[in-house]
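Following this message is one structure expressed as structure tokens.
With one protein chain held back, the other chains of the complex are shown just where they sit.
Entry: chain A
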Amino acid sequence: MSDKVKVTIDGITVEVEPGTSILNAARQIGGDIVPPAMCYYSKLEGSGGKCRTCIVKVSKGSEKDPRPMPKLVASCRTTVMDGMEVQNITSPEVIEARSGVVEMLLINHPLDCPVCDQAGECDLQNLGYEHGLQKTRYEFERRTFERIDIGDKIQLHMNRCILCYRCVFTADQITNKRVHGILNRGDHSEISTYIQTAVDNDFSGNVIDVCPVGALTDRTFRFRNRVWFTKPIDAHRDCPTCSGKVTLWYKGEDVLRVTARKDIYGEVEEFICNTCRFDKKKTADWTIEHPTHISDASVIASNHYETLMPLPVIQNNQKLQQANQVELEKTAKF
């Protein structure tokens, strides 16, 4: 155990591997003290440090050098030192700075949640509820862009983008060619493929999953339904290109969309291929596993069948009923 380092976050001590970031150390503790992260994505090398929502205060640098760090630091890109003490929600300074960052993120965001496909599973929406003001102090016209279709499956809605660069890193990771990047600078920056149809890759659909807001949306699901009316179910299939482990989003008996499985921080477990995502939209294509666990805090959980009646698709199918026997007995008790 001697090679592990001890770090204290908001009074809770945890031992982690050397080289872990403060954010990942906090995720090992879990709960409220985990800083929110809009741009950091553990599966993407080089991501993080840009959105500044995960800033924390380091009140003690390390055992050797106990001086506090002079500025608030981005917890996703700062590695822990032995004996480090970090303040997140216990520091009013951090809370204030973070609400400042949230305000900055929202001033050029169109706030069109009522017509946005991401509403209900949007990281920015959650962050806004927790930290934002109810009224904006920004009284100017917001920046606007034309919508761009990237291929026939993905649509880019630059107005909503918060420039987290996640999709840029994803595109860099899935292909050797640079096909996706940032144009211009400052608040005119825009995500672009430059030549609009250039992203042609089996895994390009993953940019939809990594996008924390509604800037990149699935054109096969666009305006089909609100996410909180759909029921997520984990399923898998034998896919030659990817792991085939996905979440199916049901409305009634129809699969409305397919996404990768996401953990509690909204990060996908494994990237999935475009065939699984866009083409396999029948229950017959999949082996159903179990309902996806949805956090009680999410609006999707509001009428989630984990606590209510089984889906029609399960009610009508003998095989599925047997597979879900244990689940069904549990629900019957309520």
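Here is the rule we use: contacts are C-beta pairs under 8 Å (C-beta built on N, C-alpha and C of every residue); 3 or more make two chains touch, one makes a residue touch a chain; residues count from 1.
Here is the rule we go by: contacts and distances are computed from a predicted model.
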Missing subunit (named according to UniProt) among the choices "Transglutaminase family protein", "NADH-quinone oxidoreductase subunit F", "Carboxymuconolactone decarboxylase family protein" or "Amino acid/amide ABC transporter ATP-binding protein 1, HAAT family": "NADH-quinone oxidoreductase subunit F"
Touching the absent chain when the full complex is considered, from A:P35, A:G48 or A:G244: A:G48
Among A:V7, A:A37, A:V58 or A:L72, residue touching the chain not depicted: A:L72
Contact with the hidden chain (one of A:V14, A:I33, A:V86 or A:V101): A:V101
Touching residue (missing chain; options A:E45, A:D152, A:D187 or A:D279): A:D187
Absent chain, residues of chain A that touch it: 48-53, 55, 71-72, 74, 77, 97, 100-101, 103-105, 107-108, 137-138, 140, 162-163, 165, 181-182, 184-189
